[in-house]
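Note that one protein chain of the assembly has been removed; the remaining protein chains are unaltered in position.
We call the chains A and B, going by the order they appear; numbering starts again at 1 in every chain.
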Amino acid sequence: MRKHGLSLSGIALMVSILFLGGCWDRSEINDMAIVTAAAIDKLDGQSIELTLQLFIPKALGGGSGSGGGAPSGGQQLTFVRSGKGLNIADAASKLQARLPRRIFWGHCKVFILGEAFAREGVKEEMDYLFRHPQPRERAFMFVSQGQAAEMLRPVPPLERYTAEVARELSEQKIGIRVTLKEFLEMLDGEGQAAALPYLRLQPPQKGEKKNQSVPFIAGTAVFKRDKMNGLLTMRTTRGALWLRKEIQKASITVRLQGTKREFITMTPIRQRIEIKPRIHDGQWIIHVHIHTVGDLVQNGTNLDPMNPDLLHLMEQAVQRSIADRVEEALDRLQRNLNADIIGFGESFHRAYPKPWRQARERWDELFPKVQVRMDIRVNIRRPGLGSVPAAVPSDEVKEK
Amino acid sequence: MPRVCMIRQGVRGMGGFFRKSSGTNGNRGSEDRNAGTKGNVPASSLSSDHDANVEQLRQIYANCADVVFRPFLIGGVTKATVIYIEGLTSVKDLNENFLGVLMDPSAEDLSIQSLLESKVRISKVEKVKSCEDCVAALSSGYPVLLAEGQSDGMALGLSAWDKRQIEEPSAEASVRGPREGFTETIGVSVSQLRRILKTPALKIEALKIGSLSRTQVMIAYLEGIVDKTVLDEVRERLKRIRIDGILESSYLEEMIEDAPYSPFPQVKTTERPDTACSGLLEGRVVVLTEGTPFAMVVPTTLFSLLQSQEDYYQHYIVSTAIRWLRYLFVALSLLLPSLYVAVLTFHQEMVPTSLLITMAASRESVPFPALVEALLMEVTFEVLREAGVRLPKQVGAAVSIVGALVIGQAAVQAGIVSAPMVIVVAITGIASFMVPRYVVGLAIRMLRFPMMLLAGSLGLLGIMLGLILILIHLSNLRSFGVPYLSPVAPLKPGELKDVAIRAPWWAMDTRPHMSENDRLVRQPPGQRPGPHRKKQ
Partner (left out) sequence: MTAMLEKGKISAVQMSFLLYAIVIGTVIISVPATIGKHAKNDLWLSPIWASLFGMIAVGVSIGLHRMFPRLTLIQSLSRIFGRIPGKLLGLAYLVFYLILNGHGIRLYADFIVGTALPSTPILVLMATMIFVASVAVYGGIEGIGRSSQVIVPLYVLTFLIIVLLLLPDAKPNRLFPMLENGIVPSLKGAVTPQGWFAETLLLSFILPCLSDSKKAMKWGLAAVLAVMTTLVLANLIILLLYGNNVSRYVYPLLSATRYISYAEFFENVEAALVAIWVLGNFIKFSIIQYAVVLGTAQWLELADYRPLVWPIGFVMLLIGFWSLPNQMVLTQYSSTVFPYYSLLFQTILPLFILFVAFLRIRASRGGPTSG
């Protein structure tokens, strides 16, 4: 019978080596400063300021007895610290010098870039986030109005800390949702343009304390190469989302033609969006097919939606609204900002590799000239729980 | 020192061989060293001289107050002595069926032989030719008759002693299934096997092992099904044993193991006759030992040790689910504390953020690093468990539950350990009870500690290294020639039906393939039950 040949002294030797050497990577949780969000700003055009939102374990009540649970009263769960340096790595190490615990990026889900910093170009600092093994690629990126650090300071009423707020907002996909990986992809993609959600602080309302405000998504920051060069409003963002095929549960409110102030609202549930590139006689064309399906949510007119013809009117109205939004977005992106964040370049590359290879140097000139033909179809499938408009007496309901 | 007795090959009557060596080994064996203590049993045969024989035996059994020498006259004429050990003999039978008959005056004319043939109403009678045969017979409770003019003695099969009733084995209880267990009396155990497998193919070979204890050991197997190489190996190893006393089958186990340094058991021990018989039906060999209800089933594999007999009595779907749960929890009982230590110390990014925050909060007041905390708690738990085993039943249950709860709670409140750690230890403890065989559970418990140390120094990598070492060890381990990880490695797809799932009985067509085996098929295939089939 075969011995597996491991003598007792061999085992003892091995074990002692492990312990004499020490455990090099051992780190206790309580020796770590857990970062929940990071904000990057550029100061006087030279140095980088890195602000970290760090978690306070003590605030959860400690481990003795009843431990865990929500913080008592308005006690803050996180606190904020800044460090300055030549780049992020440098700033991080200066910041570390002022913290009793080691910075741990593993749970940082939110990165906010200050607007000033974004406008000057972000590519050097992006390298740190890409190369260092700790930051997660799944973290969400934002651009903030003004100083990014300001986004981290307030204490939000609903979530535990502002990083949560930003993250949850992103998940809802009202604006653009961009992870670190996607941002990097956009930056070195064919379109050479990128977009990030734009955060703004909501001013505190009456009765709320000064620091009790909440950041919210106010639009989209558009980057050309790695510099931010413009902003899309929420309206225009909506159009861009249609083109990026990222629209989710937004709601579309539209005024019916011929009426002054009567609106209907519809929520799209499912959409099929196809972006087809075509080169025809030297003219670069993109066909956008949008087919969206949804339910009626609010009917402010006195038209009866149960009538297919009247329903069709409503659908047309929604169609026009979508077309308008998309037009607006295209206008701004193609002519105004000249930033291809909608993936037109990629589409052409995939469909027409050879012409693309010749043309890609001149994409800056070509992009504004791309013609966009839209084909939008809307179907309202269900009227919700009510049929005729509510609170309208039956004789006023238009059935034809 | 006179050389001790010769080997008596083929003497079946006594029920055993002698474990003495022949030739060279004897002088080096433990016999000679202990010779002074056991009383020399001279190699001499019995002579026709009745008094000389009795005198010899008296000398051998000097200072043994429980050996009774009863001289009497056969038929009032011939001098005879019956020797027996009180407590091991059925005195009533001795009196009525033997002494009564022989002392009757009508016995005078008949020879001993004809007396035995016609008058003595005892079912088993054997000749003894030498002193040590007498000693062997007496030790087994057989009274020995020495008569004037007879050069042989007679051993009478009148052994009887108080024995434990057949009870449900405490360590292997089951919800459904037979509730009988083996007892310390080997005869009863063998009879239990016979009752289940009523075939003459069930062969029982007897050995006596242990120079002072001369414990009877029986090898049981089903001829035609058992693997001959394994059987020969078992016999060979048992015969090789030189020891002074066998008190439990674990002595045998340790002496015949393939890998004595391995924490994993290479024999399956069981108290249940049905488990033993299921092993016999699979072609394994069962070794019974006098004096203990624990029988050994060899060869065994890791997966066989992780099965419980009850798996076969419950519905197969349920059993399959329970098997999977069992595998998972066996793995957990080995790995959970190590994983906890590794993740918390090296891979904190694996923990979901909110959980991490809670854990960080609960660990704020704990002074120890995770590894030390884990070791502390595990050791405490082991201590509690071991201590609980010795306590009387009523007190034991209360102490362990209350003790665990109170200690755990108090420790958490004092800030010595964190609450998640207590949970981890509790789950690990429960998981270790999922292991059906206590010994495997022991092995895993032991291995848990080195794993924790590895996890504490190298994190998940350390755990992997530990698992690799265990895997290498298991891969190289054999139990009587059968690879320990069979049928997973080497892969035998046909046998996986009893490992990965518990196939219903109508699908269990073949026996496990231990080595080359003739009788692989145990039942005709195609017996899936269904609505009544067409009558032929």
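Simple rule for what comes next: a residue touches a chain if its C-beta (ideal position, glycine included) is under 8 Å from a C-beta of that chain, and two chains touch if they have at least 3 such contacts.
Being a predicted model, the structure only gives us computed values, none of them experimental.
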Candidates B:G441, B:P483 or B:P512 - the one touching the absent chain: B:P483
Candidate in contact with the missing chain, chosen from A:P100, A:G258, A:P353 or A:P393: A:P353
Interface with the undisplayed chain - residues on subunit A: 2, 4-6, 14, 21, 24-25, 106, 130, 133, 136-138, 181, 184-185, 188-189, 349-351, 353
Contact set of subunit B toward the excluded chain (per top definition): 343, 346-347, 349-350, 352-353, 458-461, 463-465, 467-469, 471-472, 475-476, 483, 485, 488-491
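FYI, only the chains that are shown with their structure count from here on.
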For subunit A paired with subunit B, centre-to-centre distance based on mean C-alpha positions, whole Å: 67
Residues of subunit B defined as touching subunit A within the complex: 258-259, 344-346, 348-349, 353, 356-366, 369-370, 412-415, 418-419, 450, 453-454, 456-459, 472-473, 476-478
Subunit A to subunit B touching residues, read off their complex: 1-4, 15, 18-19, 23, 25-30, 32, 34, 36, 55, 57-65, 67-68, 104, 106-107, 109, 134, 136
